[in-house]
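Missing here is one protein chain; the remaining ones are kept as they sit in the complex.
Showing chain A:
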Amino acid sequence: MNDQPANLTDRETNQFFEARKKVFPRRIDGSFRRLKWVIMVVTLAIYYVTPWLRWDRGPYAPDQAVLVDLANRRFYMFSIEIWPHEFYYVAGLLIMAAIGLFVVTSAVGRAWCGYACPQTVWTDLFMHIERFVDGGRREQYKLDDAPWGPKKVAKRLTKWTLWLLVAIATGGAWVFYFADAPMLARELFSGTAPQTAYFSIFILTMTTFIFGGFMREQVCIYMCPWPRIQTALMDDQSLQVTYKHWRGEPRTRGIKRAKAMQAEEVDASSLLPPGDCIDCKACIAVCPTGIDIREGPQIGCITCALCIDACDEVMRRIDRPEKLIGYTTVEDEKLAMAGKVPEPPLKRLLRPRTLIYFAIWAGIGLAMLFVLGNRSRLDIDAGQIRNPLAITLSDGDIRNGYVIKLRNMEQRPRDFVVTVEGIEQAELWTDLQSRAEATRQIRFEVPADSVARRTLYLAAPAEGPERSDILFTVTALDDETATASAPTNFNRTGN
């Protein structure tokens, strides 16, 4: 099937599009296949189970361990709670995720694509379902070519139903990250869940169904931008799946043919000794993207290493050393061709490029941990009312107004006292009081996990500088060390 140049037939029949060539990879077993199984189980388990983990935060906060609470604008992750004004933590996590991919890619190539990418994981799962329903590679091709009949319809319907179930479970799990999972689950089944929940499930179900079931490698090759970026992150010392053509070429045809060629006693000087590749095409048959790795590195290869498993099996059978196809670097490949010993893997991993990426990644992580560990769960903002700026009172004093925001990020209601520094004889009162009740400090109770917004008035004698720097300070009554402050001004002129 791969004898034809890739695009020729379509080119001749139709100028405008290329029909997708269906890929039905053969089942294979081997060390990399088993690694893929483990990663699939672990990642899927994390995805499906996480929303159901509980985490006790007291009576004023949800008890879901990981929760993106859009309505109340909170992000909970185990013991960490993120407020909207702390969104830089989330930004930091996203940056770390990106740089983490840089680290991995520069060290071990497209490992993300081959093992952990959701597109890969779900496609893999869908392929297993397909094999379970339709049978092995040969049967799949036969069934695909067969005309529609009762048997084909039955098999297709079974397969699609199974796919759809997986897809619904996938889309369904996603919404649980955004609401209390047990409650939402009950609402979903009783039909009372919010519209957005059903809509999100529908969209994610359809994308999973179509991407995992039908588009598969087309997503990787045509839609995903990541392979193009990865190319720039890799160099001659990054690991990639490579066919060692110096060992494999020239190919022979089957085991017998190889033996026969040796027996023919041809002129050894005119012919290269036969290579290890017996051109059995096992590596092509198992490839989920349907490419021939022997053509060299290419964008279609997601480095899933299934071809390594396949070829190793063949090599074991014909009694040749394994790893005719293997993980190696371009540099090692050059050394091996020259008959030298490849560098130790550790030396390949620890090189300036990977170390710099790692240092940046770890630096951001440590900085975030440090800030997170030292962050205060109390915050004050003081915004001066500028229209009007300064008001003359009947006794000649000057009054300024401020809008104070107190953020109590603890999971309990707290009493706070707000004071002002930087101005003598300051009198403070709120917009719900009169000046007769003015004091030097104002007490507020702020409910658990919320922001209190209050207007404060500050009066002081007219004599003094036109503009003084002042500082509003908030202190918790139950813990004097819990304090925060916000600088602003007191203006004696201006309107």
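One rule holds for everything that comes next: a residue touches a chain if its C-beta (ideal position, glycine included) is under 8 Å from a C-beta of that chain, and two chains touch if they have at least 3 such contacts; residues count from 1.
One rule holds for everything that comes next: contacts and distances are computed from a predicted model.
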Candidate names "Glutamate transport system permease protein", "Protein-methionine-sulfoxide reductase catalytic subunit MsrP", "Transcription-repair-coupling factor" or "Cbb3-type cytochrome c oxidase subunit"; UniProt protein name, chain not shown: "Cbb3-type cytochrome c oxidase subunit"
Full-complex contact with the absent chain, from A:R26, A:R399 or A:R467: A:R399
From A:M206, A:I391 or A:A482, residue that would touch the chain that is not displayed: A:I391
Hidden-chain contact residue, picked from the options A:A71, A:A338 or A:A436: A:A436
From A:S200, A:Q218, A:Q240 or A:T483, residue that would touch the chain that is not displayed: A:Q218
Residues of chain A (touch criterion as defined above) contacting the omitted chain: 5-8, 10-11, 14-20, 215, 218, 222, 385-388, 391-396, 399, 401, 429, 431-432, 434-437, 455, 457, 495
